[in-house]
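Contents: one structure, followed by commentary.
All protein chains of the complex are present and in place, except for one that has been dropped.
When the chains are written out, they are named A and B in that same order, and each has its own residue count from 1.
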Amino acid sequence: MHDMIALTALGAASAQVDTFDGLRIAECPYWALASLATRSGHGAEIADAAQTFLGAPLPGVGLCADAVPFHAFWTGPDRWMIEAPHDSHEDLAARLKAAVGDAGSVTEQTDGWVRFDATGARCHDVLERLCNADTRRMNPGTVTQSRIEHLGCFLICRASEHFSLYGPRSSAHSLHHALVTAATSAL
Amino acid sequence: MTQSNRLEGGQIDRSRSFDFTFDGKRFKGHPGDTLASALMANGVRLMGRSFKYHRPRGVLSAGSEEPNALVELRSGARQEPNTRATTAELFDGLEAKSQNRWPSLRFDAMAINDRFSNFLTAGFYYKTFMWPAAFWEKLYEPMIRKAAGLGSLSLQDDPDAYDKGFLHCDLLIVGGGPSGLAAALTAGRAGARVILADEDFAFGGRLNAETFTLGDASGPDWVAATVEELRSLPNVRCMSRTTVIGGFDHGIHGAVERVSDHLATPAPGKPRQILWRIYARRTLLCAGAIERPIAFANNDRPGIMLGGAMRAYANRWAATPAQKVAVFTNNDDGHRTAIDLIAKGVRVAAVIDVRADAPRLADCELLAGAQVIDTDGRLGLNFIKLRLADGSERTIECGALGVSGGWNPNVHLTCHQRGRPVWNEAIAAFVPGTLPQGQSVAGAATGDFSTYAVLRSGTDQAVVALSDIGLEAKAIDLPQAEDAPVNLTPFWHVAEGKGRAWLDQQNDVTVKDVKLAHQENFRSVEHLKRYTTLGMATDQGKTSNMGGLAIMAELAGKTIPGVGTTIFRPPYTPVAMGTLGGRSRGQHFHPVRETPSHKWAKEQGAVFIETGNWLRAQWFPRPGETTWRESVDREVRAVRGSVGVCDVTTLGKIDVQGTDAAEFLNRIYANAFAKLPVGKTRYGLMLREDGIAMDDGTTARLAEDHFVMTTTTANAVTVYRHMEFARQCLWPDMDVQLISTTEAWAQYAVAGPNSRKLLQRIVDPEFDISNEGFPFMACGEITVCGGLRARLFRISFSGELAFEIAVPTRYGDALIRRIMAAGEEFAVVPYGTEALGVMRIEKGHAAGNELNGTTTALNLGMGRMVSKKKDAIGSTLSEREGLNQEDALALVGFRPKVAEEKVTAGGHLMTTTGPVDAAHDQGYVTSAAYSPILESYIGIGFLKRGAERMGETLRLVSPLTGTDTEVEVVSAHFVDPEGDRLRA
Partner (left out) sequence: MIIHHPLLGPRDAQEFTYLGDASLIDRPDWQAEHAVDRFHDYLYLRDNPAGEHRELWFHEVGDRSWLVVTRNTLTHEITSVELARDVARSRGRSK
């Protein structure tokens, strides 16, 4: 095993947490990501393989699927992102590729993204200052893409007052600044 | 000073007092006051000087339509010009200054302009300042700007922050007067998602300004009860201090919420204002109506105001402009002003009604069939002169005059998408015509002015709008309310009188100016506006446009609708630039992208440069180095002498997979890719369909069906988009999948003769990276540092033996530290973008300066790479005749004839004997640098028939920088032209 020390997207050894009245913003570096795309004409096979691997069917348009330890969300036509704990699944892409074989294309995405979780009763009051997604009408288990701080982001509704936000990792500081600024402003 | 003109009652909180100053003088007011109402209560009528003639002016209105009472609010960096005193909410410590006067408001030296008014008529500037042309910019314009103009800027950065936000609703209700409140209650009770927005700080609209009762309740009490119910509904968002500034396509609206304008300074971290983007499924415009004045001679003296405004001040703010007032009207509504002021104990000298059959409604003298023909009083109204019905003259003493010419429905938002209003004869005003999709109108904005009618249409229109989107709602039970019909005789201006009759007080446009415009044939409404400036500036003619149109109609012998109206455009009221900018200013103008080695590079004292959003290390200064060149020269020598490392993560990386991935790349790149072996990397040139070079980079084949493409940093987004276009629109059945992996991998270039030796200490020993095991252009998936997954590419931008190594980004910081430690023995240096640039110029590699959107593969010396045996984007049109001329530009190198002389990029190439002009242009230099290896400046660029002109001497000329240097044409490959080093 290598001894390389990982840094979070915000450049620290551990995750950043910011708390406000009615909202907690937490950096979540402990997740591995891999993208999955269906190869032409292999829809049925990918569905079966994914079901076996994940223990849940691949989610439809705008939806997520939960099957511990996995979480899958739709990212585009015939495309998904699979999420799993980094500690146990650092090699998620390799495992997923082994599971789907030639039926799908798999790409490691773990460090392409930074995840922030916004939790609390006031999360909508802050999200409405950040993006055009109608978060108050999003159901748990749905996902959308939206622009936050000029950056394309995924917004996952995990529960009515719990959102995960995936943005480009290299802009983690800008995104964090935007979140904290909006929270300070709105709360 | 005491509040001598404060009346009883009103919606102000007398239990508390606010101190404020106007032009340095101290006054007191109360919560609930506007600056205008507080000044009025303190007996101040004079509030400003006019734009052009510096005429003394007072308040005309009680709302955002105010043309006159514009002040500078606050001081220092927060000083804000052209703020309407009529909407500025009073707060403790408010500082206000009058503007456009010198040395003081009461004595303004520039009032001399008023004496020259015969010269300063409409079109004066256009006629006078035409010659000589050069005088305009240097003399005339600065002079005019100084003399005429409104408030002044602080010229400091705005210390406040502005937010943006997004809201969604089923029904957006614009305006919180009686119709808006009735609509909100209807939709709110039905469970619809409602946004109710009003520009005022208090909901209620005219109900606050009138003495109407609704059922058993007073107007304000009914408003309070209604707002309380609305606020209790979780599906209703009541937004006061919020102006809907524009209606855009498909239900998108802009709204400005003034969060902190009523505070001296915003609370820490809180915004001054928020610009909301509202997505509304349906919109109900309940914007009410604005009263219009009647023009007569000297109708601009402080104290002369709109009748509805006068009673708004009395009823809502318990303030009167004078103890003795009069009213001038052409309609019944004007009489209400007299009734209400009498009830408040103010003496009303008379109601002057132009109608001979005017009813006697108020308990005061009625002068039916009379007109106001002149006024008198310095700095404020003292007397009005009348022509009575019997032809005699009469003078009345009064300190204020309420004028009512009728009401104009507020149709602005119906017109923002080019809707045109239509004429309604009964009220002599424009009413909404064709409406934008999804919008409806209720209340006074439709031209129905009675309280009952506006409540009725508010609730009914809400029901209709909701049923449109499948929501069921029930009309609310309406209270009994005033239901008087409109009784009006159109009357726009008094014909008699010697003085000027003002139409647009903000822009100093008179009845005579409109006549002049007509006489000089500026008769279309759009010409009238531009020629006279009628309806321009902060109020956009809300109180003046109709008068101008009416007079133009009279002169042209047309009806008012025959003349037409100018187009209403957003914003409804002025919006501060800071609000439109939001948080995107200064260092937050755009997001920053940091490289994986950013933290480490900062520790090393790197100098950073922005390239796109990326922050990249430009060079790494060492102690004792005094210029950037010293650092860069050292970095270049170190790389070419031993080894250096550079963060190249910023290059775009696109993961390309699928059974057709190879064929797909074959069509994206102009050169052949289908047969690239697994484990190899190839340089690729991408063309636009028009045959011009688009981007370049290396692409590695990791498996039969798996490639990793790199793009230039700048084009990463456009190339990805272009490839999605090709995949989805051109070849939809190709089995290929794309995804960006740019920032998923921390990638470092390790370059220099000792790079292999260094990397052998990083790469796990089971991977052979010798020249035989891992030759030039090899690539592979490996592990490093004891098992960390990584990718290795043997590619070189510097021309040295070089590798690029990539690990997952979270380990990028650890890897750069490991590389630096492993390279200590070889004196490894980090190098930045400057050294990178110098080395690529030394090698003659094209970059963004050369792939500049005008150059072809042929120009770049890569003409033969464009395969003729396959279909690729751009290959067909690259064969166009125009792109293949004999004297086509070709990429070559340049060295100065005199070694010390500088070669500068951007200069153009001329022959030594020919003329220096565009017609004899030979080409241009795109990139230049000092080469520490050659100990000379060098450049690369494009030269006509460049390849045939080696050794020729040319002049490099740039009139822009004063450059004129003799250069020799050489090969662009300055260093190691055979490429032995990179294959070592």
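One rule holds for everything that comes next: contacts are C-beta pairs under 8 Å (C-beta built on N, C-alpha and C of every residue); 3 or more make two chains touch, one makes a residue touch a chain.
Note that the structure is a prediction, hence the values are computed from the model and not measured.
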Chain not shown: contacting residue from A:T119, A:Q145, A:S160 or A:T184: A:Q145
Of B:D19, B:D249, B:E472 or B:E603, the residue in touch with the unshown chain: B:D249
Hidden-chain contact residue, picked from the options B:S75, B:Q156 or B:Q437: B:Q437
Touching the absent chain when the full complex is considered, from B:P732, B:P765, B:G853 or B:P915: B:P732
Residue of B:D261, B:E554 or B:D660 touching the missing chain in the full complex: B:D660
Absent-chain interface as seen on chain B, which is shown: 248-252, 279, 417, 437, 660, 663, 689-690, 721, 724-725, 728-734, 871, 875-877, 879-880
Missing-chain contacts mapped onto chain A: 61-62, 75-77, 79, 132, 144-147, 152
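In this section, only the chains that are shown with their structure count from here on.
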Residue numbers on chain A that touch chain B, as the complex places them: 1-9, 11, 29, 35, 37, 39-41, 79, 91, 102, 105, 107-112, 128-129, 131-134, 136-137, 149-151, 168-175, 177-178, 181-182, 184-186
Chain A partner contacts - residues on chain B that touch it in the complex: 161, 163-168, 269-271, 274, 277, 279, 583-584, 588, 590-595, 598-599, 613-614, 649, 655, 657-660, 705-706, 733-735, 737, 739-746, 783-789, 807-815, 818
